[in-house]
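Removed: one protein chain of the complex. Kept in place: all other protein chains.
Chains here go by letter, A and B, matching the order in which they are written, and residues are numbered from 1 within each.
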Amino acid sequence: MTTATTHRRARGAATTRTGPVEARRPCPPRRLLGANLPYQLLTFAVFAVAWEAYATVWGGLLLPTFTETVGATFQLLGTAELWQAMYVSNQALVIGFAIAVVIGVPLGIVLGRFRALERFADVYLNILLVTPMAAIIPLLMMSVGFGLASRVILVAVFSIVMVVVNSRTGVRQVDPSLIEMARSFGATERQIWTRILFPGALPAIMTGIRLGVGRAVTGMVLVELLMVSAALGGLILEYRGLFRAPMLYGTIVIIVAEALLLISLARWGEHRLTRWSKATTARSTR
Amino acid sequence: MSAPAAARRRLPRRRVPAGPISLLAGAIVWELIGHLAGASFFPPLSTVIGRLAGMVTSGEIFASLADSLLNLVLGFAVSLAGGLLVGVAMGRFRKVEAALGVYVYALLTAPSLVFAPIFFSLLGEGRGSIVAVVVMYAMFVMIINTASAIQSVPGHLVEMARSYGASETQILLRVMLPAAAPMIMAGVRLGVGRAVTGMINGEMFIAVVGLGRIVTQAGGRFDGAGVLAILLVIIAVALGAVALVQAVDRKITGWVPQTSRGH
C-alpha cells in the first residue's frame, strides 16, 4: 500500500494533501506488473470465495461450487472427448481464419489504395461492423448444411471484417510522399505495393489480425452453440442437457482459456512484428 | 462552434452520395442473383421485401421487435451504469485498476456467448438471461473506454480546478467527466453495437422471445426470405441504435472541433 502512494507522489502527481511532508527515503521504482499482481490475486481470491460460498449455500443441480469446477476442468483435460472436440472446433477455426486473412488483407489494401472503391464499399463495411453476424447462421445451414463448411464460412465471415477494415486503415496511413518518392526512383506499381504499401500498413494489418483472431474464436463458439451443436459448443449443450454442471462450467473455462491464449499469442506476434516495422518507418521518414 | 466554417470544411467531401448509390447497386445485384440462382436460401430482394411487408401487415414482427428492444434497452442501461461506475473508479484509483484491469480486458476479448449457459442456469429461461448476455457483450468496452478517458484528462485542468479550491466531487463532475466525455462516448458507441449483437445472440441461444427467436424459427422452416427479412430489421435496429448514440454524442460533445473528430 505504501509503495503505491509513494510511487504516485514521486511521479509528481498533485495530491489533495499539500503543505510540508516529511522527507522520505528514495525507493527503487517498482515494475508495474509486480505492483499489480497482489491486487489481481486478491480480486481472484474474493471472486473464488464468493462463488464457493454462494454455490454451497444456494447451489443446486445447475450451479457447481468453485472447487467442483476446478476439479471438473482438470478431469476434462484428461478425457479424449475434450481433445476430440478441441480438434474439430479448431479445425474450423484455423481454416476459416486462414481464409479471412488470405482474402481480407489484399482486399483491405485494395480498398485503401483506391479511394473511389472505398467510398462505395464503406457503407457495406459499416453495416457488416454493426450487424450481428449470428443472424446469418440459419442461411448457412440452409445452403451448406451442418458440416465443417458452414462452420468454416462463419468463422471466416466473423473475422474478415476486422482484417479488411484495419488493413484499409493501415494503407490509408501510409505517407503518400513515400509513394511519390518510390515513383521518382522509377518503381513499378508492383514494387510500390510490395515495398511501400504492404510494409507501411503492416502494423495496422497485424492489429486487424489480432482482432480477427478474437472474432474468429467468437464465431467458432457461436456457430457451435447456436446451430451445429458440434465439438466444444456441442459439449456445453450436452452437459447442460445432462445437468452435469461442473463439466459444463469446466468446458466454458477451457474455451475462455483457449480464446485468451490465442489472443495473447496474436498480441505477442503483433508486438514483435510492429517493433520491427516501427524502426523501418522511423528510418524512412527521417 | 462556428457552424459556417464547419459546413465549408465538410462540403467538398460530399461530391457524390456514394453510400446510397452503392446500396442501390447492391440491391440490384441481389435481385438479379436471387432470380438467377433460384435457391431457397438466397431469394431475390423483392421476395424478401414482400415477406417483410407481410410480417409488418400481419403484425407478427412487432411483438418480437418490442421484446428485443426491451432486452436491448434493459441490457444497455445496466451496461452503461456499470460501465461508467467501474470505469470512473478504475480511472481515478490506481488500486481499483490494478485489481480489475486484467479481468475486464479478459472478459472484453473472450467470446461472450459462452457465458450464456451460465446465465441460463442461474437466471432461468427468460428475459433475465438475455439481458445478462447483453450486459456481457456491452459493458466491458464501456468500462475500458471510460477508465482510459478519465486517465487521459489533462492534468493541468485538474490542477487549475484545485487552485480554485474545487472539491473532489466538483473536480469529477465539472472537469473530469466533461473532459472525458468524447472518449467515453466513443466507448458507448462501441458498446451499443455490441449490445445489439448480444441481444440477437442471446435471443437465438435462449430462444424464447424476440427477433433472435423468430430468425431461428424461420431458419428451422427453411424460410430463406423470412430469415433475410428479419435480418433487414436487425440491421435497421443496429444502425438506428448507433445513430441514436451518435446524436446524443454530438449533443454532449459539440465543443470538440470538427477537425479532431476522427471516428
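As a convention for this text, a residue touches a chain if its C-beta (ideal position, glycine included) is under 8 Å from a C-beta of that chain, and two chains touch if they have at least 3 such contacts.
Note that in this section contacts and distances are computed from a predicted model.
Enquirer: Looking only at the UniProt record of the hidden chain, which name from "Na+/H+ antiporter subunit D", "Acyl carrier protein", "ABC transporter ATP-binding protein" or "Ligase-associated DNA damage response endonuclease PdeM" is the right one?
Expert: Going by UniProt, the chain not displayed is called "ABC transporter ATP-binding protein".
Enquirer: Return the single residue from B:S22, B:S148 or B:Q170 that touches the missing chain.
Expert: Going through B:S22, B:S148 or B:Q170 one by one, B:Q170 is the residue touching the chain not shown.
Enquirer: Of the residues listed, B:A18, B:V56 or B:L157, which one is in contact with the missing chain?
Expert: B:L157
Enquirer: Write the list of chain B residues that the hidden chain touches.
Expert: Within chain B, the residues that touch the unshown chain are 1-2, 154, 156-157, 159-166, 170, 174-175, 178-179, 181, 253, 255-257.
In this section, only the chains that are shown with their structure count from here on.
Enquirer: List the centre-to-centre spacing of chain A and chain B in whole Å, with centres computed as mean CA coordinates.
Expert: That pair's centroid distance is 19 Å.
Enquirer: Could you list, by residue number, the parts of chain B that touch chain A in their complex?
Expert: Touch residues, chain B against chain A: 16, 18-19, 21-23, 25-26, 39-42, 94-95, 98-103, 106, 109-118, 120-122, 155, 158-159, 162, 168, 193, 196-197, 199-201, 204-205, 212, 215-216, 218-220, 222, 224, 227-228, 230-231, 234-235, 238-239, 242.
Enquirer: Over in the complex, which chain A residues touch chain B? Could you list them?
Expert: These residues of chain A touch chain B: 4, 8, 13-14, 16, 35-36, 39-40, 42-43, 62-63, 119-124, 127, 129-139, 141-143, 214, 217-218, 220-222, 225-227, 236-237, 240, 245, 248-249, 252, 255-256, 259-260, 263.
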